[in-house]
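Sharing a structure, written as C-alpha cells. Questions coming.
All protein chains but one are shown at their positions in the complex.
This part shows subunit A:
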Amino acid sequence: MNQDEKLSIIKDILLTDEREFTSSIEKKIKSLEKTINEKEKLSGKVDPIIDDKLNNFIKEIPKTLGPTITKTLKEEIKNSQDAVVEALFPIIGKMIKRYIQHEMKLLSDKINTQVNNTFSFKGIFRKAKSKASGVNESDLILQELSNTKIEQVIIIEKGSGIVLAEFSKNITTDEDMVAGMLTAIKSFVEDAFKKESQNLQHIDYDLYHIHLQNFSSFYIAVVISGAYNIIYQDKLEDKILDFTSKQKVSDILNNKTLINQKLEDFFNDDSI
C-alpha cells in the first residue's frame, strides 16, 4: 500500500464516521426541534425540572438563611423589646390575613374542583375565542396575556339566570348560555357551601377569570382576560359599584337596550 492509498483509506474511514456522526447529530437536532416545536411536550419535560429546583430552593431556605435570621432576631429582641412588638404587630396582622387568604384559597380550590367535576363548562370560552381569531387552542394557552382586559359584561337576573343586559368585545360565546351556566354553578356552590356562607366571587375558566358581583335582584359577571389579582379585583368591584349607582341600574332593569348602551359606554375601555 502506498502513501496515497493509505491516505485514501484513512480518509474514507474518517469521512464515513463524520458522515455518520453528522447524520446522528442531525437526527438529534431534528428530534430536539420537534420537541421544541411541540411546546406542550417541552413544558411537560421542563416543568418538573423547574418545580424540582424551586422545591429544593424552598427546602434549603431554612438551612441557608435560617441561622442568620434567628441569630439576628434573638439579638434584636433582647436589645429592644418594645421596638420588636411594634415591628411585629403589622407582620402578625399580615400573617393572620395571609392565613385567612390561604384558607379562602383552599376553599375556593375545593369549590373549583367540585364545579369542574359537576359542570361541563370547560373549554367553551377558549373554543369560542380560537374560532373567532383563527389560532389553535394550544397556541392560545401559551400566549402570554400581559394586560388585563374586560372581554364581556353580563347583567344576570338572580335565580333564573336570564340575561338582563350584555356588552362584549371579541367574545363570541352565547351570553344566554354563559349566564345560565354561571347561575347554575353559583346556585350549586352557594347551596353546597351554605354552612361556610360562601358567596361565589369569581370563577376561573381556562384563559378567563369571571368576576361575579351580587346585587339584590341581579348579579354582574365580568369576563376578564389577563392577570386578575386582588388589586384588580378590588378596583373592578369599585368600578361596578360606581356603574350601578351612577346609572341607577336597578331602575332601568326592564330596558335592555338602554342598559346595553350604558354598559358599552362604561366598560368599553379597559381602564379601571
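Note that in this section a residue touches a chain if its C-beta (ideal position, glycine included) is under 8 Å from a C-beta of that chain, and two chains touch if they have at least 3 such contacts; residues count from 1.
Quick note on the criterion: contacts and distances are computed from a predicted model.
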Among "Fe-S cluster assembly protein SufB", "Nitric-oxide reductase subunit C", "Xanthine dehydrogenase XdhB" or "Small GTP-binding protein domain-containing protein", UniProt-listed name of the chain not shown: "Small GTP-binding protein domain-containing protein"
Among A:Ile29, A:Ile162, A:Ala227 or A:Leu241, residue touching the chain not depicted: A:Ile162
Sole residue of A:Asp47, A:Glu75, A:Asp174 or A:Asp265 that reaches the chain not shown, by the stated touch rule: A:Asp174
Contact set of subunit A toward the excluded chain (per top definition): 117-120, 157-163, 174, 176-177, 179-181, 184, 187-188, 190-191
